[in-house]
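Taken from a larger complex, these chains appear in their original positions, while the remainder are omitted.
Residue numbering begins at 1 within each chain, and the chains themselves are lettered A and B in the order written.
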């Protein structure tokens, strides 16, 4: 399936975000992840549970049942499954059946609940993206409540979008200085199992600095900055605001000019739709709910523009790709590289 | 198609209910039955007519035409078919064409109009379910005006639902005493070409008796009751309220404690949708429009819950059944038996 070879386009053996922590409660929800309906709820001790969402008896959606302690009781004929999936009760038999419903390994690392839907034996928690590397839930960092958007497009369209930021100059014109993205030089590098694209940029103090850091942090002269996109895997990409590396006439970068990371958290829903979670983490003005809200709003606007673009492409994609091959140019370097990384993962799983 | 072998899942050579009597009038309607569009109207003498619903000329739906006496005149170019289907008029030819539109044998037995869509030579009226056996339109019995619901699910899902009443305890919790259905002993029996599942139950006077029979019928002590589901064929199933068989200290069951039958009348619309007609017949409190209305309302609530459950299953069924086989347990005995009966009918027709 475009843009991959073969029918399969999901990498199974990855940790994906199943939900924002506060989406999972004692009221079960059904969510389709990697083309499977998954029931999500919390046990009485607060730990998240992820179970295949359809009752094995007559395929009734378990989400229409009810929790009995930590177990879920099917709303049709009452088959009951404990949180490990074991069928512990069948009404007419006053017993279980020896059947075990599939459950999925889950790990909660705020603000997200992660799920492993591939080979359970390989579900090594240390494979979850390193929160320290992404500035998420770390000492000295903060972030607004994450948002959860829905894409009517395959996940790779979002990855393509993120790996080619020239789009910022056209889709996100409202961002001050967005034109710079159309022409910036980009340095590519693979390191720590990640693929990185960095845009060095010289810039003076701007209204964007004002918005982020407040006028009290103002500096004079030119600063050297870097904007970096990091691909950690098909499920996690970060981009950054311009990170100040040095300022003309300053020995070090003042502490108030901290980093800002945009988190792009990607979970395939079906072959043609995607869950898109996001937040913005920062290492400055930590206790500032007004800034939280402003960042969240601005973020929502930008991501919604991407969602609309991707939905428009997906709606035309099948016929379009059958008509002609896409045109690849220099700015596609990162997208092409990353497609290759994912294709290699798919090939490994298919082998 | 699940749960049957082979692509075909309709038994052709059966009488099915095409409509509630009052649905068919001098204003033609188009209704899809067994995947065929059927035009239904009444001739001037009141007799129902069922004709293939698309004009043979350019496939225009005849329902957009108009009745001329007993004939239907196509609304596009005026081809006219008498009630036997014979093309009696073509405008530019001032004559018919020798063509005969397919009509279907219909029989009106209030409150339903029955249709035979299989081999017309086999359309023996005596094969219609025996109204005397089901307490419908009999002396000493009454029923409210039937209801007509629409299922976005294949008909067998409704039959499965009816043959396993343990669901009552979970889906229809509002019914007093519904928990009993989860554990009741069930006796299965084949007789008179029917398959019967009977739940014997000892019970005292309850609020349900109050509702049905009125407090003046009150008895003391325990009664022996039977609830029975009878499968007459894929088109007709009855369930019953608890029928009082004997009462401690009484020689006979008092006359006021009559029987109550729920009628489940099932006509496939397409391979994935179903017409579901129903009513409740009783042999007590015959002239009681208020009770009629209460029964009809309660009935509608219960059936709507089943419809919602079945719709939810059908929406997920194709993928679900491809992923894993369903789990069959003791309470599926009747459903499995009945599936076998229907499969045998299908096999016979395929032979």
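What we mean here is this: contacts are C-beta pairs under 8 Å (C-beta built on N, C-alpha and C of every residue); 3 or more make two chains touch, one makes a residue touch a chain.
Note that this is a predicted model, so its numbers are computed, not measured.
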Full complex stoichiometry in copies [only 2 chains shown in place]: 3
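Keep in mind that, in the parts below, only the chains that are shown with their structure count from here on.
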Magnitude of the superposing rotation for subunit A and subunit B (Cα, nearest 5°): 120
Intercentroid distance (Cα basis), subunit B paired with subunit A, Å: 50
Residue numbers on subunit A that touch subunit B, as the complex places them: 35, 37, 54, 56-61, 64-65, 73-79, 90-94, 97, 99
In the complex, subunit B residues that touch subunit A: 157, 160, 164, 166-167, 169-171, 182-183, 309, 312-313, 316-317, 319-321, 324, 326-327, 329-331
